[in-house]
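Dropping a structure here in structure tokens format, bear with me for questions.
For this view, one protein chain was removed and the others were kept in their places.
Chain IDs A, B and C follow the sequence of writing; residue 1 opens each chain.
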Amino acid sequence: MSKKALLEQPASLPAAEAPKNKPGLRRPRNLWYTAGPFAVFLALFVLVAVLRPAFLTGGGLAILTVQAAPILLVALGQAMVLHVGSIDLSNAAIVIFAAIILAQTLGPLGPAAPVVTIALVTLIGAANGFLVAFGQIPSFALTLGTLGILQAASLVVSNATTVYATANTQLLAPLFGTALAGLPMAFWVGVVLAASLWAMLRFTKAGEGMTAVGLNETGALFSGLQTRWLKVVAFALSGLLAGVAGILVIAQAGAASSFGLGSDLLLPGIAAAIVGGTAITGGTTNPINIVFGALTVALVPIGAAAVGVTPQAQSLVYGLVIIAAVALTMSRSRGEVVK
Amino acid sequence: MSNASLAPRTGVETPALRLANVSKSFGSTHAVKNVSLEIPRHEVVGLIGENGAGKSTLLKILTGLYQPDSGVIEAAGRPVRFRKPQDAVAAGIGVVHQEQSLLSNLSVAENIAMNALSSKDAATRGGFYRWKRLNAEAAEILARVGSTIDPRTKVGDLSFVDRQMVEIARALRVDEAVHAAPLVILDEPTSVLERNETAILEREIRSLREIGSVLFVSHRLDEVLRICDRVVVMRHGEVVADVRREEVTEDDLFRLMIGQESRARVRRAGSAAGETPAVEVRGLGHRGHFKDVSFSVSAGRSLAIVGAMGSGRESVCRALFGAEPFDSGTLEVAGRPVQGWSMRKAVRKGLAYIPSERKVEGMVGGLSAAENLTLVHPREAARGPFLRRRARVKAAEEWFERLDVRPRDPHLPLGRFSGGNQQKVVMAKWLRAEELSVIILDHPLRGLDPGASQTVNDQIRAAQEGGAAVILLPDTLEEALEMADEILVMRDGEITARFDLSVVAPTSLDLLEKMV
Amino acid sequence: QQPIDKKDIVLVASVINTTNPYMASMIEGAKALSKKLDVPLEIVDSEGSSQTEISKIQAILAQGKKVALMVNTVASSDAPPIVNAVKAAGGYVTVWWNKPDNFEPWDQGDNFVAFQKHSGVESGQCTAKALADSIGGKGNIVALAGVLDSTTSQTRVAGLKDALKAYPDVNLLDTRPANWDPQLGLKETQNLLAKYGDKIDGIWAADDGMIIGAVQAVKDAGRINDVKFASDGLYPPVIDMMKSKMGGGAIAGETFHRGFMAAAIGLYTSYLAATGEIKPSELPKEKRNSLFKLSCVTPDNLADHTKYDGDIDGWMDTLIEKGPWDTEPVPLVSGGPEKLP
Partner (left out) sequence: MTDKDTGAGLLEAPAPSQPPHRTRRRFDAKNLGEVLALVGLIAVFAALNPTTFLTPENVRTILDHSSIPLIVGVGATLVILTGSIDLSVEGVMGAAGMTFVLMTANSRGSTDFGPWAIVAGIAVGVALGLMSGLIHTRLRVPSFIVTLGVWFVGLGIATVLFGDRAIPFLPDGGIKGWPSTLTFGLPNSFLLAAVFILAGIFVTRFTRLGRFAYAIGDSEEISQGNGIPVQRYKVYVFVVAGACSGAAGVLASLELGAGSATVGVGTLFVTIAAVVIGGTSLGGGKGGILRTAIGVLMLTVLNNGLILSGVSPNIQTAVSGTVLIVAVLVASWPHRSRLRIVK
């Protein structure tokens, strides 16, 4: 370990150096690295709008944000886990599990149901983190395992069928029913959460601790940080955000099933986090940029369909655009090791 | 290089390597400025300079890791360009880098032959390894440096010192690879070596002089004067002196490097033991690492633990700090026995630990210097869960001033400071604690230039005067004799002798006797 | 709502993927209808994902088009968001195969024109009967179901189990999900063959996609002459197997319904609502939650059913002439929701 970490240490830094700047602010990173995800999204959006102007006039942006909202939430959770150097493969399964639980409890519990659901899945996320941190199991393997367990749990809890939210659905209606600046509340919820996470990472001890863990866990450990609990926090946040995404699933569909809406958010979530500039190696995350990452990831299939790419070739386009978007937005520095 | 007949006829005096006006900058940093120097055949050239003077950068240029921005390099009288490490190897240049650069999951033999393996040499046939031949060759080279490591061993299973020997063996392999007289470059090879290995290395360097030449970087001026024929001094990226050994003394070299006089070394006046020890261990043991270790240190006192590699003194220190477990005995901090000891608790109790593996354990290179500074004891730069960035930067600026950290930019990621300056920041992050009770220093001066060493030593003393107990694992016995009030000698995990320096004044030899 | 002018209408057919023969047939039907009506058509490929399905449909709506949509929903829960989006965009939608049970068109207004399907229970019953008869009313069978949470699969399995009550000597050994996928059908059948060995006399599958893998596994095991198959959909490859009397008539039973018919009926229903030719709120409930006729196919009556595939255009003419609820061979037989036995 030592050798590797020793060599990778300076590598994870961006190359550009700016001269002295105002105290209290971190050195501004490469401008493109900061603005890249936004620029890529904007470019794609403009491209789609030019090729199919009706997309813009028909409220394309609102539709896009509806689709992007659950991806954004899952991506934010994933980014928190990536930030401490781990990965969470189970978070989409948590989304479905949360949605099924919420559908079943919304009637009997009413307004308490979302709270109960979120508390439950936050605990599940924390359990993931606990096993990773204290059981010292690689997160990739652990969450692959919990993915299977959660899938089974969803099937068992839902009796392998679609579960409907029977009453109190009006509680969730504003999420997609109300709009602010033309965009649905659900998306703004995601944006607010992104901003809070940004502030958390930047202005709190816990946030800085998580950054330290992601950059050099040993160093953080020797500084007396509770690195293991910080990991638990990251996974718990991933669970919590997946729970919010589960609420969106019910708000949108009023029903959930094990392989239905929300079950395939894992890969889009990871892609959105990385397109949003999150370093897969940990320690570098800008939650605000993940908003644009999620928008980009949601835009590609919609945009491809809108500009009339034949259905058979759409996944090809999706693959290429995701690669290109990451290639454009990734922060790289001279000599950095990319894995 | 391959065709010697094309070389200009410059006679026997052609230097092995000649640099003319070589420059290299990174952004606005001029790491190497207009350096011209010659390494004649059959000569050992020493290269010294402060931390960050540009030595490693120069060597990386010579070994094909960096391309110079300008200037000419001539090998055996012909201009060369090293685009990749193999080019340098092909020109007969072998190197031991400052940081170990072995592949820990490959075998010793593979590591030694790696340059050959990666350049279609006889070591492989059509991409296939010739294991027998590799192992035999490696065994032969290892024998030359007096090492008995099995070439088939995985490098990861070797001790640090053995790994250094493998590094050196690899550098020596260049004379197998080419027929030209080799140039072997050694970047601080001795800072991690034991005395007997250093002796072997010295012998090997002398025998290398017979066939080729050596460029040798070290911060140990005595060693440089003993081994080298000539010494080149760098400062701020430039060569400021190029002198023959006979012409200078250690003090001259010091002055040339730092630009000021070296301070005379004074032993600190001993301080008396206080009533309650800041830290006390009784019968501490950890199976396979150390056993029955008892000692105590009171506030304001300093304890040095000396011992050979594998004596277990590092494990004891790590156990004190909660980084490693212990399975018997008791540990008392400020008079109270501890339970469920961990690094976090240690930090809370005012213990500080400055590890020898600075870049991995001592700091988070990706965070800025200021952020590193408040990584421990963040409460003092925070309000509730929130950070006070301004307060922190102010604290950082203050400490930068106090320890003369260069550059004075607390926003720069710590990983980009030079080793010596990194060490100063690492010291500062512990020293700024409001209630520092014990400070454990594991080789705090490793790799530091003499100037930086002085600053760090001053800080240790200041902390001690401020009431902290100091536990020191020194680089040299002299360091122990100079800094400590009490010296413990450890061997094979047990304490073999104790010297209270206010009572007796042992010599290095006394200590050595108990160590082996 | 005002009727939409024909030239403003776009037909949209949303399918689960483009490579399953049933889905390919749906696309074919949508194209044929589009040509007949002379109305442009867009195909949505959901790539098996609810998320993709909804976002692509929304992308089309986003262009401000007035759609007449037929969607084969990936999962039941997709129906509400799609209906809501279409409603908001002023289009018309007919849903095929999956929707939540309590999500009825008449509660959603005119834009959700209808929900349509073939009975799953009936499908399970008729293939179960054919299979049980083909093994002489006695023996062991195994079943391959679709994706675990699919209602279509569940109703078909329920039909299978119901029909088997009449065959006390036919024993259903095991039911394994094979996710509608030929490759998984192959693997699961291999596992079942290993588990039960020569005990297996018949294999039932909820869909022909899986039976293709099952047949291959049985062929590899050298038992194609000993095992009978029954499944749903009568896909072209299965027609060939039946015609060629593979394994001495190994394919014992099938159901007949066609993707092209489903797509055309669904699209045409939406289209009629869009042009104002029908007013959904005035339709009887069975026309808004409809079960269409499903034919049981055995080797004996196969020829009656193969004729339609060759004359899709002709069938489209009949559809336009007779309307969505009254076109052979898939007339409306009753209203939903489907009742489990």
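The definition used in the following text is that contacts are C-beta pairs under 8 Å (C-beta built on N, C-alpha and C of every residue); 3 or more make two chains touch, one makes a residue touch a chain.
Please read all numbers here as calculations on a predicted model, not as lab measurements.
Trainee: Using the touch definition given at the top, which of the shown chains does the missing chain touch?
Mentor: Missing chain, whole complex, touching shown chains: A, B, C.
Trainee: Sort through C:Asn140, C:Asn171, C:Gln216 or C:Thr275 and give me the one touching the missing partner chain.
Mentor: Of all options in C:Asn140, C:Asn171, C:Gln216 or C:Thr275, contact with the hidden chain holds for C:Gln216.
Trainee: Kindly state which of the options B:Lys55, B:His97 or B:Arg432 is in contact with the chain not pictured.
Mentor: Of the listed residues, the one touching the omitted chain is B:His97.
Trainee: Who touches the missing chain here, C:Ile4, C:Val121 or C:Leu193?
Mentor: Of these options, the touching residue for the absent chain is C:Leu193.
Trainee: What is the set of chain C residues that contact the non-displayed chain in the whole complex?
Mentor: Counting only chain C, the missing chain is touched by 18-19, 21, 24, 27-28, 148, 174-177, 179, 181-184, 186-188, 190-197, 212-213, 216, 219-221, 235-237.
Trainee: Can you list, in ascending order, the chain A residues touching the missing chain?
Mentor: Listed in rising order, the touching residues are 1, 3-4, 7-8, 11, 85-87, 131-132, 135-142, 144-149, 151-153, 155-156, 160, 217-218, 221, 267, 270-271, 274, 280, 282, 312-320, 322-323, 326-327, 330, 332, 335-339.
Trainee: Which positions on chain B touch the chain that was left off?
Mentor: 65, 84-86, 89, 97, 101-107, 110-111, 114-115, 117-119, 124, 127-129, 131, 148-150, 152-154, 157, 159, 161-162, 190, 193-198, 220-223, 226, 250-251, 254, 262, 265, 306-310, 322-325, 342-343, 445, 450, 453-454, 457, 475-479, 482, 492, 508-509, 512, 515-516
By our rule, only the chains that are shown with their structure count from here on.
Trainee: Testing understanding: with touching defined as stated, what is the shape of the graph linking the protein chains, line, ring, star, complete or other?
Mentor: Looks like a simple chain-to-chain line, open at both ends.
Trainee: Where the centre of all protein Cα atoms falls, which chain's Cα centre is nearest to that point?
Mentor: If we average C-alpha coordinates per chain, A lands closest to the whole-structure average.
Trainee: Could you please state the distance in Å, as a whole number, between where the Cα atoms of chain A are centred and where those of chain B are centred?
Mentor: Computed value for the inter-centroid distance: 42 Å.
Trainee: Determine the centre-to-centre distance between chain A and chain C, using the mean Cα coordinates as centres, and give it in whole Å.
Mentor: Chain centroid spacing, chain A to chain C, equals 36 Å.
Trainee: Can you work out the whole-Å distance between the CA centroids of chain B and chain C?
Mentor: From the centre of chain B to the centre of chain C is 73 Å.
Trainee: If you look only at chain C, which of its residues touch chain A in the complex?
Mentor: 18, 43-45, 47, 49-52, 54-56, 58-65, 74-81, 85, 89, 100-103, 147-151, 154
Trainee: List the residues on chain A that touch chain C in their complex, please.
Mentor: Going through chain A, the ones touching chain C are 52, 54-55, 57-60, 63-64, 66-67, 70-71, 155, 158, 160-162, 164, 166, 249, 252-265, 268, 298, 301-303, 305-306, 311-312, 314-315.
Trainee: Sort out for me which residues of chain A touch chain B in the complex.
Mentor: On the chain A side, the touching residues are 1-3, 5-7, 9-10, 12-13, 15-17, 20-21, 23-27, 203-206, 208, 211-212, 215-216, 218-226, 283.
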